[in-house]
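This report refers to the structure that appears directly beneath it.
Complex shown without one protein chain; remaining protein chains in place.
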Amino acid sequence: MSVWGLPGLVPLPVVLPLVVAGVLLAFSKLLPARLPDAIAVLTTVTVSGLCADFALHIGDQPLVYWFGGWTPRDGQVLGISFAVDPAGAILGAFSGLLFTCSLIFAWGYYDEVHAHFHVLMLLFMAGMVGFCLTHDLFNMFVWFEVMSVAAFALTGYALRSSSLVGALNFTVINTIGSYLILAGIGLLYAQGGALDFSALAQAVAKTPADPVLTAAFALVAMGFLIKAAQVPFQPWLADAHAVAPSPVSVIFSGIMVPLGLFGLARMVCDVFAASPEVHRVATTLLLGMGALTAVLGGVMALIQRHIKRLLAFSTISHTGIMMIGLASLNRVGLAGLLAYLIGHGLVKASLFMVAGIIEARCVGTDEIGLRGAGRPFWAVGIVMAVGALMLAGLPLGLMKIGSEQIVGAAHAFRQGGTGAVLIGAACTGAAVLRVAGRVFGGFGPVPGEEKRAPTEQEREKADRPLSLMLAPTLLLLMLAVLPAESGRAFLDHAATMLRHASDVRDLVPGSATGGLASPSARRGELAAPVMRTIGPWISVGLAIVIAVYHLGRSRIQPAINKGVDRVLGPWVEVLQGLHGGLIGDYVAWVVVGLAVFAVTCAFA
Amino acid sequence: MTGMLCWATVAWLLGIGLYGIVTSRNYVHLVGCLSVVQASTYLLLLGIGYRWQAGPPIFYDHPPGTPAVDPVVQALVLTDIVIGATVTALLLALVLRLHKRTGSLDAGSIRPLSR
Partner (left out) sequence: MTPRARLLVFIGACACVLPAAVDVVMHMPAFGVHPLPYGDAVNRLGTAERHVTNMVSLVNFDVRGFDTLGEEFMLLCAVTGVTILLRGARGEQPTAEPGYAPGRPDVRRSAAVTAIGRVFAPLIVLFGFYVVLHAMTTPGGGFQGGVIMASGCLLIWMGDGYRSWRQMMRTEILDAAEGFGASLYAAAGLAPMVLGLPFLTNILPFGQPKDLLSGGLMLVLNAGVGFAVAGGFGVLFVEFLEETRAVPLGGGE
């Protein structure tokens, strides 16, 4: 243990930002202009450092911390505990890093309302870290809500009618998700009489086939999947991410959305570890949903022209890819999930920052209207192109490790996942590459009618120095590209502890729960070597081909274009219609998701 | 039988609240429907903590040890109420702003996100 990692400091990563936020708010009118910026950055750096230190110094047992000193008595869990495991701690550290970069990116962005932006950002981060570290179901829900409420408020920050509607849709759908989680918690409490993960896991082990417990899992999983924007719950994400201020979108896409999957992983591997029924439902349903999400998100990204909305759909697609890793429920898949989560977060955060730079410099977010507008600062275009190739699966850094393991796990356990990973990666990479080519290279003119931008003109504060915006962008992209082979062992260790959380922890004296050794756990070790080496290059090649086709359309025979449009046009209309921004539609799809869960539970 | 009634009411509140949101043509009405969905969680939690022939978990007039209902779920419901209040306040603020911007409360007629 290093000095920083004293076990007594476990609550600090959550409590410190809370205290700073409270003090900032109380003195908001007295503080000089740039001081809140500095204080907030200092806080996020500290939190990130603390979490990283925890992550690196935890051995084979999670660091358990009982709040208020309420340790379990006679087998009865009373209080709330944090159980810091490497996976949770590294995600806390990663969110600290993203918040730091985002705050630097946003430096001087908001000076109208006193420090309110910083207060919300700090509370947002505290909620995330609490969510990652807690070991109590209701406490997890509370931090989940803190995170959500901050996110709702930040989405509407710009006060345009599109951002207000985006924030409304986001709030309503995610709040329904929260209530579903709460209902699931209620069912678990009714059956298990506890809220602590380990105590609940023991209760589940006693009656693994109880329909009430399966229903509880379905409700909690639905809530997390809504947050993770999986099909059919995905449309809110595009609305919210497209309209939120860019520094906030960075956080949304970089970490908030994938955290839903992390919550789900905790549920499946810890609370429901001993329920074969839940594992059966999870493997079939999550794999199908993930594959569908990866493909649909990719296709949707290709047919967007609003740059941030396009990036939002690519987030949906890549979250689907992570879900394929999660669905395998084995160590390899979970390690892939963690690596891909962080790698993708780095890339996507820097891409959203590029979108923010475009928005601030060129006044607009319409790809076609901005053709060639980025030429004066072409260097940013290179960043964007590299980011696009990373999304497409360029075998570099953490994303390479992640996709290797996800493909390996998916391949071993069912073939379909691999194809979805490749298609999703190729489509999103192509879409972003196309934007880079059009905005920064001036390629791909679009004639006539279509030039009209469909959305209202958006702008962000323009007079910020480019260097302050570019520095965090470059830093994040560099971290994403750097070789990360040394992190492989750590992620493996983290995934093992996450997978076997219920075995490792035997807090309550009495019976150990014993994790479920699914057959896929053994087969997951085997990865298909051919797919591992060739796969990434297939998707990168495909991405380049699609992007070149899109940009070169004006030079192709008009007859060919017309034919392609005639075949694909109606489908594009249908897909756009499904994401039409109507809250009633989205809620109807939530109920459809509930039905899918109900049917799967009945027949799995 | 009473027990079934309680759980069935929970399911009914959840369903009818979602029905209201799906068919809503007015954002204020929609926020109200969301509260109905939330009411189902109140009822579920309090129903779980209930116990026949038991008093409140307040041992002021009764000595400790008197049969009492579950205080934990009541505390959870209190947190739930705060969540409901915060979300409702935020939503109403958004709706108010949107109404000032567009002069309408009907999701179907505003549609700034139609593409």
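The first chain written gets the first letter, and so on, giving A and B; residue counts start at 1 in each chain.
Simple rule for what comes next: contacts are C-beta pairs under 8 Å (C-beta built on N, C-alpha and C of every residue); 3 or more make two chains touch, one makes a residue touch a chain.
These numbers were taken from a predicted model, which means no experiment stands behind them.
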* Missing chain: touched chains present in the view -> A, B
* Which listed residue (A:466, A:560 or A:599) would be found touching the missing chain in the intact complex? -> A:599
* Residues in chain A touching the chain absent from view -> 8, 11, 15, 18-19, 21-29, 65-70, 73, 76-80, 112-113, 116-117, 119-120, 123, 126-127, 130, 138-139, 142-143, 145-146, 149-150, 152-154, 156-157, 159, 187, 189-191, 193-195, 210-212, 215, 577-578, 580, 582, 584-585, 588-589, 591-592, 594-595, 598-599, 601-602
* Since one chain has been left out of the picture, which residues of chain B touch it in the full complex? -> 2-4, 6-8, 11, 15, 18-19, 22-23, 47-52, 56-60, 64-65, 68-75, 78-79, 82-83, 85-87, 89-90, 92-94, 96-97, 100-101, 108
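In this text, only the chains that are shown with their structure count from here on.
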* Chain centre separation in whole Å, for chain B relative to chain A (CA means) -> 28
* Structure fact -> As the complex stands, chain B meets chain A at residues 10, 14, 18, 21-24, 27, 30, 34, 37-38, 40-41, 44-45, 48, 72-73, 76, 79-80, 83, 86-87, 90-91, 94-95, 97-98, 101-102, 107-108, 110-115
* **Touching residues on chain A, where the partner in the complex is chain B** => 138, 142, 145, 149, 152-153, 156, 159-162, 164-169, 171-172, 175-176, 178-179, 182-183, 185-187, 189-190, 195, 239, 242-243, 306, 454-456, 576, 580-584, 587-588, 590-591
